[in-house]
Structures are given as structure tokens and as C-alpha cells.
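Have a look at this one before I ask anything.
What you see is the complex with one protein chain gone and the rest in place.
Then we have subunit A:
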């Protein structure tokens, strides 16, 4: 199992979904335990904040919080939201070309979920005092980043399967601990997101399983997709712990629960058996079980490549941003029409009341 700050064995359902449910139960239990509202009139605010976090209680929007905590959360939640929004593109690319009506409908539902996740997260970020317009602008102007993984192209239908299995799988491993984040609105949004993500991961796995058990050409296509997505997926966990700048403080604030390397290891350990069932090979000749560590040894992704892609030089960065900007500006008339209609209706209502 993947968590070490709680027991997953007795979690309903088991696996990652079980962990999400356990996180939700813990959130309820913490709320039951907590009888504290705000700080006493003479209480030191920083001490009060620390006490709430230490007691595994949630910080809520109107609570006092350190400015750096607020900023860190806004940055993290916003980048997470941007990733969901940009993440619609690689898969959206295949909606019209999915091999059957059923697969089209499923993919459409999945991409709609990604939009929904972006919106839950933008709403969570807004509770910290940043406006939606600012957030959208930070993405469109390139001042805030999104996950580097979405700058890779989806070349074949098998890529849609590999994204579901590996990319969504890595995202879930990253995100399940966020269900226990100390900031209430983020934790609650993540619980919703993770419950929905597990459908995404399974649909991807099913696509690959079908291809891997099809014709030799289909199996080769599935293997090719895994070969291309494996290392970028490992890179999704971020730079190695020795180079990670935000980790220690985020851990102390209980925004983050595990280090990048711990989560990456957890992901690798989880994938090996799943790849065996698929009958596909993880493209790492040095992947082997380490009995001493009770984990797999594996080849690290190319972090120089990760940094290049983050800084804008991935295969699809420009295309993704251009598409997002175009979609935003092409949707302007819809927003304007809806606003004009609402204003007209409000005006009519006012006249009716006056008459």
C-alpha cells in the first residue's frame, strides 16, 4: 500500500480509492475532534495556526494564516488547476478518432472531468483571495506553469491508454496524499478529484490491456506508447529531493505529506506488477527488485529534459499555449452574451418591480 501515515489495510475498497475514502473519513474524524473555533482574543495568531495544523485540523478560508502559506497554496493549487485545463488537450486530440462510439463517449466524459477538476481547483484557490481572472491570466500569460507532462504529443490511440494508466496513475499517487492537506478547501477538492481520477486510470489501463492482447501490431503500438510515456511520467513527481526547493516548508505546513522521491518510488513499485498483467515491458533494463529496500531499483528520468520542458522547450509547449489562448478568446462572445442577457433580465426585473 502507498501511505505510511495511516493504515490502508482496513480501508474500505482498498487500493488508492480506499485511501481516498480513508482520507475523507479522517477529515470527518478531525472535524468531530475539533472543538476549536478561532483564536482567543489574546492568543498569538501564529501559535494558534500551528496548533490547528499540528492537531491535524483543517485551516479554513477565513482563518488567519501566514502570508507564505497562503502564497504557497495559491501557487500550488493554481498550477494544479492549470494542469487540469491544459491536460484536456492531449486527449481531446483523440476524441474524434477514438476507435468506437463507446470509446469516444468515454473519452469525452473523461475530458469533461478534467475541465471539472480544473474548476474545483480554481474555486479552491479563489478562497485564498485571488480572483478567477487573475488565475486565468497567470496561465495565459505564461507566468504560471502547468505540469510538464502535457507538453508531450499523443501520437497514437495507444497514447490515450498510456496517459490514463501512467500519467493519471502518477497524478493519483501524487494527489492522494493531498486529500489530507491542511487547507480545507484544497483537501475537499482533492477528495472529489481523486475519486473521479480512478475511473481515468482504469479506462487507460483497459485500453492498453485490450491492445496488448490484440494483434501483434496493436501490441507493438501499446508497447511504443509505454516506451515514450514512462520516463516523462516518472518526471511528473518533480526534481529529486536533493534539488526540491519547496518541500521542507510544505511538509511542515502539512500541505505536502511525502517527498518527490518517496512518491516516485511508490509509483514505480505499483506499476511493475500492473505492467506484467498487461504483458508489456517497462523500458528500463535496470529495473529490478531490491530485497533490502523492499522496493524496485530503477533508472531516474532525465531531469535536464524535465527542466527544459518546464522552461518552455518541450515538443508541444507553444502549441498547448496557443490553443489555450485561442480557446479563451474564441469563447469571449459566449461570456459577453451571457453577461448581456443577465444584465437585460436584471433590468427588466427592476422595471417590473418599479411599475
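In this section, contacts are C-beta pairs under 8 Å (C-beta built on N, C-alpha and C of every residue); 3 or more make two chains touch, one makes a residue touch a chain; residues count from 1.
We adopt the following convention: contacts and distances are computed from a predicted model.
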Protein name as given in UniProt for the chain not displayed, "CoA transferase subunit A", "Ring-1,2-phenylacetyl-CoA epoxidase subunit PaaB", "proton-translocating NAD(P)(+) transhydrogenase" or "ABC-2 type transport system ATP-binding protein": "Ring-1,2-phenylacetyl-CoA epoxidase subunit PaaB"
Identified contact with the non-displayed chain, of A:60, A:241 or A:305: A:60
Among A:66, A:116 or A:240, residue touching the chain not depicted: A:116
Full-complex contact with the absent chain, from A:71, A:132 or A:213: A:132
Footprint left on subunit A by the chain that the document does not show: 37-41, 60, 62-64, 109, 112-113, 116, 119-120, 123, 126, 131-133, 188-189, 192, 196, 329, 332, 335-336, 338-339, 341-342, 345-346
